[in-house]
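Note that this is a trimmed complex: some chains were dropped, and none of the rest were shifted.
Chain IDs A and B follow the sequence of writing; residue 1 opens each chain.
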Amino acid sequence: HLPMTLIAGPCVIEGLEFALRTAEALKQICEGVGVELVYKSSFDKANRTSEGSFRGPGMEAGLRILERVRREVGVPVITDVHEADQCVAVAEVVDMLQTPAFLCRQTDFIQAAARPGKPVNIKKGQFLAPQDMARVAAKAAATGNENILLCERGFSFGYQNLVVDMRGLSIMAQSGYPVIFDATHSVQQPGALGGASGGDRRFVSDLARAAVAVGVAGVFMEVHPDPDHAPCDGPNMLPMAHLSPLLDQLKALDRIRKEAMALESGLSLGDA
Amino acid sequence: HLPMTLIAGPCVIEGLEFALRTAEALKQICEGVGVELVYKSSFDKANRTSEGSFRGPGMEAGLRILERVRREVGVPVITDVHEADQCVAVAEVVDMLQTPAFLCRQTDFIQAAARPGKPVNIKKGQFLAPQDMARVAAKAAATGNENILLCERGFSFGYQNLVVDMRGLSIMAQSGYPVIFDATHSVQQPGALGGASGGDRRFVSDLARAAVAVGVAGVFMEVHPDPDHAPCDGPNMLPMAHLSPLLDQLKALDRIRKEAMALESGLSLGDA
């Protein structure tokens, strides 16, 4: 029962200087609190609501930036892949790959992401029951790569809304793989702004605290110095200024939960 | 930001001796942990899945038993009312009334429950958005009784399943009324056992921890010395032997959350 990790960063790579600056700031915050950081940012937003949305610098330019973040700031980095033929190139640069929720059932794609052998954070589809993630993980593991993380980011709950079923964190954990909770995409309201997805960042901290109290291996949060002017996902990103006090709480809650888990170990879910 | 209260007891009153014994046991556990207890048990299960289900001793006999629990064990008691004309008699005996989730939109009934002036724990319907509870509370408050608590117990999530939207706890709290989280009815699976409601008590502790980490005034749990042989709600009640270690965790999580809330106060949800 290791202490929780934080996967965090701005939704999309906005440029080299911006990436270096936000990575450095996040590193400082995490060192201050005492939490491990993995820096996350996307090179392409491949599934935007509308045709005209900002999509990022693309794979080549994006990977060059992540490489420099990794080397110059000295933090591990994660980014998301969108097509099978991107996975090898991405895996050469980053420390961890991430697969999009909509694509969690695409067998070839999931296996392409796992095959290079880097850890893969597999997001659960908004349409997938938590118990069904074990079979998604099995597809990935069939490549020989067992470095798999399963990530909750909300389930469809009527139109243009998501709900997080906290039971799902424990159900996914029964697979034996570490579970990550994505606290910012979970508050998205898909399509609710018309040409873009809405969200309600007021609830990011509620959901993050709840998930940590249930017990997770890590928390994922998109964080931005100025979300209201971000090129994407503004409504659900956490302002960077709010991160440190939230992490303090999460770390304290995590310690209590992990201590209890240590006492409980040997007890399966079925004994509860 | 007072420490959390526990509302707990067996689903239905199974007899005087049983009530006294379970109340005494719960009192000991709560004193051990240092949590305030309100003892809950129902005199009638008015909305069972099937005609033939056990319904309890009825109002008259049930109130006599609760009266003795209150006096002999020395704990405050709460019970649920089901019809407007029960409310005065019940309010004369108990310390707090509770209204069933299915009835949360019945104006006359909610007002009848509030009118005697005792605190009322109003359960949110499985069909009601959390933001709509403010208007339910307003109906109750229109009687002049402002001692209102709002209680989450899960929302319909497909057939024969419920989900707890942890965002709802904060949304309800914006009404200004204390929020209670019912951790055992929230894991019910209505009708899932055919002639009875199912449930999955493995998740009671997950949801309780999550809710306390979000921040609630109290937790409600049906607790039974032997749930598998209880006359109702067995699948979702918590075994009494599991209560003490769970309360220890909840108390620790609650302290962290309430300390943070004290720091945050002055900040509204909208600032988050």
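Quick notes
In this section, contacts are C-beta pairs under 8 Å (C-beta built on N, C-alpha and C of every residue); 3 or more make two chains touch, one makes a residue touch a chain.
Everything quoted here is computed from the prediction, not taken from an experiment.
Whole-complex tally (this structure file, single sequence, 2 chains shown): 4 copies.
FYI, only the chains that are shown with their structure count from here on.
Separating the centre of subunit A from that of subunit B, both taken as means of CA atoms, is a distance of 34 Å.
Of all the residues in subunit B, the ones that touch subunit A in their complex are 155, 157, 163-167, 169-170, 187, 200-207, 209-215, 242, 245, 248-249, 252-253, 256-257, 260, 263, 269-270, 272.
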